[in-house]
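Could you have a look at this structure, given as structure tokens, before my questions?
Only one protein chain is missing from this complex, and each of the others stays in its spot.
Note that the chains take the letters A, B and C in the order they are written out, and that residue 1 is the start of every chain.
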Amino acid sequence: MTVTSPAEPGTTGAATADLRRSPLAARAAELAEHTARSGVLLAEEPFLAQVNLRAAPDVLDRLEAAVGIPVPRGVNEVRGTPERAVLGLGPDEWLIIAPDGAADGIVGGLVAAGAGSAVDVSANRTTVRLAGPRARDVLEQVCSLDLHPRAFAAGSCAQTLVGRTQAVLWQLTPEPGYRLLVRGSFAGYLADLLIDALPR
Amino acid sequence: MLLIPCPWCGNRDEVEFRYGGQAQVPYPADPAALDDAAWADYLFVRANQRGGYAERWVHADGCRRWFDVVRDTVTNEFAP
Amino acid sequence: MTRLPSGGRVDRGRTVECVVDGVPLRGHPGDTLASALLAAGRLEVAPSVYLGRPRGVLTADPGEPNALVQVLDDPEPMVPATEVELRDGLAALSLSGVGRADPGGAARCEKRYRHADVVVIGAGPAGIAAALAAGRGGARVFLVERHRELGGALLDGDERIDGLPGADWVARAARELAARPETRVLTRATVAGHYDHGYLLVAEHSAPEQRPPWQRLWHLRAQRVVVATGARERPIAFPGNDRPGVLLAGALRRYLRRFAVLPGERAVVGTNGDSAYATALDLVAAGASVPLLVDARPEPPAALLARARAAGVPVRTGAAVIGTSGERRVSAARVAAIDDQGRPVGPVDVVECDLVAVGGGWNPAVELTRGPLVWDDTISAFVPEGDAAVGAARGSFGVRDCLAQGFEAGAAASTATGFPVAAPPIPPVDADPEPSRVRPLWIVQGDEGSSFVDLQRDVTVADVRRAVDAGLRSPEHVKRYTTLGTGSDQGATSNVLGLGVLATLLGIGSPGALGTTAARPPARPMRFELLAGRDRGALHDPVRTTPMHDWHVRAGAVFEDVGQWKRARHYLRPGEDMAAAVLRECAAARTGVAMMDATTLGKIDVIGPDAGEFLNRVYTNGFAKLAVGKARYGMMCTADGMVFDDGVTMRLAPEHYLMSTTTGNAAAVLDWLEEWLQTEWPQLSVHCTSVTEQWATIAVAGPDSRAVLARVAPGLDVSAAGFGFMEFRNAVLRNGIPARISRISFSGELAFEINVASWYGQAAWDAVFADGADLGITPYGTEAMHVLRAEKGFVIVGQDTDGTVTPLDLGMDWVVSKRKSFIGDRSFTRPDTARSDRKQLVGLLPVDRDALLPEGAQLVESDAPRTPPVPMLGHVTSSYRSAALGRTFALALVRDGRRRVGEVLHAPIGDADLAVEVTDPVFYDPEGARRDGHQPR
Partner (left out) sequence: MRSRPSRASRGIAPRAERLPDPPARLWRSAEPERSYDVVIVGAGGHGLATAYYLAAEHGIRDVAVLERGWLAGGNMARNTTIIRSNYLLDESAALYGHALDLWERWPAELDYDFLLSQRGVLNLVHTEQEVRDARRRAFANGLNGIDAEFVGPDEVAALCPILDVSPDRRYRVLGATWQARAGIAKHDHVAWALATRASELGVDLIERCEVTGFVTDGERVTGVRTSRGDIAAGRVGLAAAGRTSELTDTLGWRIPLQSHPLQALVSELLEPVHPCVVMSNHVHVYCSQAHKGELVLGAGIDSYNGYGQRGSVQVIERQLAAALELFPIFARAHVIRTWAGVVDVTPDASPIIGPTPFEGLYVNCGWGTGGFKATPAAGRVFAHTVATGSPHPLNEPYGWERFRTGALIDEHGAAAVAH
């Protein structure tokens, strides 16, 4: 696998960081207002580095060693921390989450270590944070997944439908606190949907 | 709302899936070798029985994997 | 004064004021509209739907057939008064079985999705027992009760459980349930449907003070369901059984007990079983007189007779109410002995009364049990087979049995879901014994007047007889002939009675032999808006927007819906209409420079050693040999050889392609690729990843586009020699943004596409717009894009094709490889697909250069006779005014079209014809001379 040079587009240089605009940037104040009103945190967490990894099981050990990331062997499991984690999306598919700007290095490392495919998807989705004691109530209005702690504990993730959009749902903490990773063009819809479901 | 057993994600609601019809209908190894009748069979003719039916689903909004199951087309129960 | 001085479960301390039919009505919190009307002495409701007969409240249940109202202040087209909780400001009108849609109505309704181990439906003694048992081991339990209070029939009787009055036992149980963290009790919540795999829909109504939401639709996924829905009393078909004042005996008891309402003074009780005796006793206790209790059974249980006698209630056995009289309300009941056939024999007694309490037996509420039903002779009703329900819903009418079955079922359900518990011991119960056998009694052939079966639909015994005389035997036919059971109550009080009447008229023993008509969800009427939930207005379907969307809005874009996307169709400047805007935008692209947001195109990374081979199989043309750094247009077909999608694919690296798809098909194409990879070719080492939204795409088109690119990407050699057509480069824009720039064109002009990470989309757009400002760079929308590509004869899949078109029909033989096999190739040689005279893509030039063909217009031979059916040759797929051509033109699919080039065909438009010349589909720059533009200025 080769990476075309000179600069693989999609990557971020510090000089250009302020030219970026995340899908919900224009709505940050509005989300903050709803958070204050409802007591449920609803905010965008923009620019998380995200890498989509496809790999055969036999190379996983090598990939882990190369990039220093623990890879969950189970689908819908998460390993790592909120800052740096790997989400099991499918039997041969993972989503790597890392701090802003880290995608390039991760892709490079994975490719070098023999990943089947490693694609920077940092700009493909944005992240919506939903947290607070009533966050589960909010989500239960728009998502049919079993969110009970017995079924969906901290460290679980799932790809599912939230309203009428697909999202990667990731429970960060034992108390209700979620990340919803959603494709950029659906972010406005997701925000509208969640705002509509907030306690009033 | 059927509850469909994804082999990877466990039981999930039908809305997350797309139906793929009869399972195990392979693409002919050499389509050019087939006569019109055999090719039409591949394109258009599928089993349609009452009772246990081997069918495909894809977990479209979940793990995106295709899988086969056997479902009773009258009771909708999935064979274990 | 019909409100009793004491008792009941209403809040006497407070008064509620409302208006019904323009007349003020008072009641108390805890009243239903029906109980308040009865308490006010207003027993009569609107007349019946077709016959206009006076009608009164019949039941105290949601299955009420008569007392239907339209609610005005919080609009409801039609709802039973028995279901309306009294509240201040309530305004209602009586209705005769036909509701009124109100344009002002729309309330907030929500949905909620939950998973449960055990769901118990109904909170009478059986359901409460089930919930108590099921939750003991920590299982997730829902107890769902339609009424505002738990307790079911216990709230209407004298039973004592564990030494407590029924209501107190209920209250204790409610506290226990409330204290369990994993048990959830829903009241005012009706299970409306029990679907496959334990899926339950529950319609919860908010208490008036808890709105919004008005209603909430719970979607419960249960591992185990315990049905404890109780039983419904049924009437008996005797003449005049619809007169106001005729109530079901159990309902009368409920009004007495729960609402402390005695809606009359003298009540005749007519029954064929035990339970109405309790009503008679309660009536007496409440101060009414019961001049007669008529029991159709020749020999009722002695204990019952003794209790009636002790209370001073005369009982006549082997007899029935055979008629009523009265003007607007019953004033007397006629009573006679009846024979085996329900025919009156002997003298008729006329008993003055203002109430007739009818108990015709109890039907288990089985609509949620899902399994087969069997006829039970003891109770003369259908019961679910086996233990599919508990308590009265199973046909067990004794409280002790209800508790026992509830405990047992609750414990079993919990155990089955992984929380093993034993059934609790049954507490001591002080209650009437299980009632004895009822006498099946359907029709009493009285002396005069109609005997009603379905009061809401005004269906009488005579109607059923007419159906039988017409030759009908099946209950389903009789239902449809008479409309019996098709009202909003779905035959709650009439279905089983109707079967009994039919069985009687057909001369067959019992309805058991007939079977029932099918019950269907919902088990109670549900508002459209409740099922629709929040998927309304803007949330009906996601609106997808690109990173530059706000800019387009500010620039005056008019949007069109393409799939879920909003795409700028054109940009209006002051004083412009769409046609002018599109001509302006096209002219800019042909003569200067124009830019478009092409972000919505689907994009898929195809990666792996076999990526080339894979693309060779899915595209009709070859991709394995495409050089790295180059791009190629490709077309895909479905297996039956019809065009499915098209787009440009770049080879980023030997094992890495980036495919683009049409906007509308992006998801379908990815699905398609995955399906083939996973199910047919798992041996191919290829992975596909959607990156549609990773990239924002800006198309820059026109002879001046090179100049703009040179400024935007200063480090890039944009010369024709340095940057060939169908090549791409990675570059850094002048503002530091990394980009992938390709030289591809959908307009025939020199053009570039700039791809940047979508978060840079707006910044890149701004840069291009600024750098082209002095060149008059013009944003253009999808409509101009359509015109430009049509001038070049480029098709749009889905507009110039429709699922019956092959690449060969489009004249695109060049895109169909003969050297490899691909999905769909075999289909081209089918007899019909191989015909040479199929509909083919051609161009059309209206003979009148200014006439614009309507898209969709059909084409006929110029001399075709005009009497239908007129043979049609094809249709116009695209049609525009062209700034570049200075005239109108069109694309069309025409039968044997390529051979017709040069022919003049006609497009009949209304009464006129438009003559058009068939041409080659490429109108503009057929040599492709403009593709390289001119050198930078």
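Everything that follows uses one rule, which is that a residue touches a chain if its C-beta (ideal position, glycine included) is under 8 Å from a C-beta of that chain, and two chains touch if they have at least 3 such contacts.
From a predicted model like this one, the values you see are computed outputs, not experimental measurements.
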**Item:** Interface partners of the hidden chain - shown chains only, full complex considered
**Value:** B, C
**Message:** Using the touch definition from the top, which of C:G99, C:P208, C:G318 or C:G629 touches the missing chain?
**Reply:** C:G99
**Complete:** Touch with the missing chain holds, among C:R26, C:R437 or C:R466, for C:R466
**Asked** Looking at the whole complex, which of C:T378, C:S719 or C:Q799 touches the chain that is not displayed?
**Response** C:Q799
**Complete:** Note that chain C touches the absent chain at residues 20-22, 46-47, 49-52, 72, 75-79, 92-107, 193, 195-196, 199, 201, 458, 466, 469-474, 476-477, 480-481, 483, 486-488, 490, 518, 520-522, 525-529, 531-533, 535-538, 540-541, 543, 560-562, 569, 640-641, 798-799, 802-804, 827, 830-833, 854-858, 860, 868-870, 872, 875-877, 908-909
**Fill in**
Residues of chain B touching the missing chain are 1-2, 14-15, 18-19, 21, 36-37, 40-41, 43-50, 53, 55, 71, 73-76
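The rule we apply is simple: only the chains that are shown with their structure count from here on.
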**Request:** Identify the chain pair with more contacting C-beta pairs: A-C or B-C.
**Result:** A-C
**Item:** Length of the line joining the C-alpha centres of chain A and chain C, rounded to whole Å
**Value:** 31
**For chain B paired with chain C, centre-to-centre distance based on mean C-alpha positions, whole Å** = 25
**Of all residues in chain C, the ones touching two or more other chains** = 219, 221
**Prompt:** Which residues does chain A have that touch at least 2 chains other than itself?
**Reply:** 144-145
**Residue ranges of chain B touching chain A (in the complex, touch as defined)** = 1, 8-9, 12-13, 15-16, 61-65
**Fill in**
Touching chain C in the complex, chain B uses residues 1-3, 13, 18, 20, 26-28, 31-32, 34, 36, 39-40, 42-43, 56, 58, 60, 64-66, 75-76
**Prompt:** Can you list the residues on chain A that touch chain B in the complex?
**Reply:** 75-76, 89-91, 93, 144-145, 158-161, 166
